[in-house]
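This is the structure, below, for whatever I ask next.
Excluded from the complex is one protein chain; the other protein chains are retained at their positions.
== subunit A ==
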């Protein structure tokens, strides 16, 4: 009796003792994000640049605006989870500004300043935007075609012996080949470089989709088929309403891998033959030694790739709601 009492009060004491210092930080942290950005703004504005850089004042204003917005956000209690990241980001941008724009610590022009990057977005946003749209268009067609045919081939491999007999050796011969290796040949054999890029991207995304659809279907518990068969289900139902949904988790792994492979294929195709898109933009920027433009293109590329993967995961989460637990992107 007294033992439990002691345990209880002991717990209560340690509970209150540890609560105060830990409880203070989440309250204070959101209020530090704004000042971090404002400090970056002040440094940018008042510390003279080491060279004649464009848009220094605009950058200072931008940092300042973000800083004020974050203060408002803190007042509205919107920044709780993201506060640490926002603080580090503000401090990091400030440190970059000091190191490169004020001190030129790293050799130019390979390492740019924050204002160089900002200047690219201001002066060249039109071309960057068009390049992004072109890349997205190229990717969408090739990836969709490759994924759909990959799933179709995977279903065939999983459900039909004859299809497997004829397709498996071809898949083994061509599939593991990096699609990039086919690029020089494709640009010669296929008259349109756009079409050649699409074909190779379809190949890049189709192979993992086919293999994982097949493996997903191969792993379906045979009892699932028996249950449907004993109720009179025919081949069509067994394939599309039993095998396919059961294989869905694996299919999404294939779609994810295929998306990564088509990103690589997209950029290489644009660098080597397709005369548009983000890959082409980068190639062009390198030709002119326009390093800030390369950084800007990389930034846009990263946003595009992570955005598309987020989209894929959203679709997956919706279709696989029935799964007990899944990886969150």
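As a convention for this text, contacts are C-beta pairs under 8 Å (C-beta built on N, C-alpha and C of every residue); 3 or more make two chains touch, one makes a residue touch a chain; residues count from 1.
Basically, contacts and distances are computed from a predicted model.
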From "Oxidoreductase", "ABC transporter ATP-binding protein", "RsbT co-antagonist protein RsbR" or "Alkylation response protein AidB-like acyl-CoA dehydrogenase", the hidden chain's UniProt protein name
"ABC transporter ATP-binding protein"
Residue, one of A:31, A:96 or A:237, that touches the chain absent here
A:237
Can you tell me which of A:51, A:221 or A:235 touches the chain that was removed from the display?
A:221
Name, in rising order, the residues on subunit A that touch the hidden chain in the full complex.
221, 223-224, 226-233, 237, 241-242, 245-246, 248, 320-324
